[in-house]
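Working notes, structure below.
Heads up, one of the protein chains got dropped from this complex, but the rest are sitting where they should.
Right, chain A next:
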Amino acid sequence: MGNNEQLERFFDQMKKQDEQLEIPAFPEVKTRKFSFWIPAGIAASMAFAFLFIQKPEPIEPVSPEVVIITLQEDENQNQHFTIEESTFLETWESPTASLLTEY
């Protein structure tokens, strides 16, 4: 920068003038840092609300799906049918099962 005296003088004077400038204080910048606690709190509140606000669903009686018709014989040797309704079948006997045993 050999031939720059004029410019160096100019900038020296400019810097002297700038010494009078009021420099703002270094700002205390608060960053918008992502916090783990915010989503965790939201999730916990939602879970809590879900547990307590949710109404218990009424248990609907199960409609009978099986009709069991049995032919029974009483002590007087009279036969009569009994009809039962149930949701499941405990035992099932083929209507032709007797053929296997009787013949």
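In this section, a residue touches a chain if its C-beta (ideal position, glycine included) is under 8 Å from a C-beta of that chain, and two chains touch if they have at least 3 such contacts; residues count from 1.
Here is the rule we use: contacts and distances are computed from a predicted model.
Peer 1: Using the UniProt record as the reference, specify the protein name of the hidden chain from among "NADH-quinone oxidoreductase subunit C", "Cytochrome C oxidase subunit IV", "RNA polymerase sigma factor" or "Branched-chain amino acid ABC transporter permease".
Peer 2: From the listed options "NADH-quinone oxidoreductase subunit C", "Cytochrome C oxidase subunit IV", "RNA polymerase sigma factor" or "Branched-chain amino acid ABC transporter permease", the omitted chain resolves to "RNA polymerase sigma factor".
Peer 1: To test your reading of the contact rule: which positions on chain A touch the chain that is missing from view?
Peer 2: Touch set of chain A with respect to the missing chain: 4, 6-8, 10-11, 13-15, 17-18, 21, 23-24, 26-27, 29, 31-32.
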